[in-house]
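Left out: one protein chain. Kept in place: all the others.
Let's turn to chain A:
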Amino acid sequence: MSDIKIQMKNISKVFETDELETHALKNINITINSGDYVSISGPSGCGKSTLLSILGLLDMPSGGEYFIEGTNVTDLSLDEAAEIRNSKIGFIFQSFNLIDELSVFDNVALPLRYKTKVPSEKEISDRVHECLELVDMSHRTSHKPNQLSGGQQQRIAIARALVANPAILLVDEPTGNLDSKSGDQVMDVLEKLNECGTTICMVTHDPRYADMANIQLKLLDGSILTTPELQEAV
């Protein structure tokens, strides 16, 4: 069964300055189905981060069309984009981007508090604990992020990304700021999540981790080098 989570048609991105135009992405066509584990890799400057930003509605494409779960999200206002990010996308950043002033619990709960209809405190608490359980961090709920190791922080960030039941997890170099042992642990968590049905799209330049994905996209100079038949790969 193919349940399309993400579909990009001819997406391009041009950065314009006074002097020059940079084509960061050219005619990108991607379809990601439910339960896929997609990796995007490529050399520095190939457009990985730009693609991830557009996938995550952090930035707008210059051309093409983009659908999340069938909804056209190409031309959304900033607040509409925020709503989609909140409900459909879970972010995991290279630098974790946890908020130091908030406890682990509150960091994880944050996306729920930004929902249009904020769940009850009990629902929030249950869901946060559930997610922390998934990343094996339920014993650290009242700690502050800076009291944790990098690997632990990244697992908290994963819990935060999961908390609102997103359609897809977007992962940006999740191991970039971690030692190899912590990196491996984080990747294990992601793998387990995928096994349980979570759709993941990950940007990485580490071929070892890229290989863990069942679909591997290679990006060069803003274009996808090979576009495997995703349906077949599943």
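Definition applied: contacts are C-beta pairs under 8 Å (C-beta built on N, C-alpha and C of every residue); 3 or more make two chains touch, one makes a residue touch a chain; residues count from 1.
FYI, contacts and distances are computed from a predicted model.
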*Could you check which of "Nitrate reductase subunit beta", "Phosphatidate cytidylyltransferase", "Permease" or "Sulfurtransferase TusA family protein" matches the UniProt name for the chain that's left out?*
"Permease"
*Which of A:Asp59, A:Glu191, A:Asp206 or A:Asp221 sits in contact with the chain that's absent?*
A:Asp59
*Among A:Tyr37, A:Tyr66, A:Phe91 or A:Phe105, which residue is in touch with the absent chain?*
A:Phe91
_Hidden partner chain, touching residue among A:Ala164, A:Ala210 or A:Ile224_ = A:Ala164
_Residues of chain A (touch criterion as defined above) contacting the omitted chain_ = 49, 53, 56-60, 78-79, 82-83, 85-87, 89, 91, 93-99, 110-111, 114-115, 160-161, 164, 172-173, 176-177
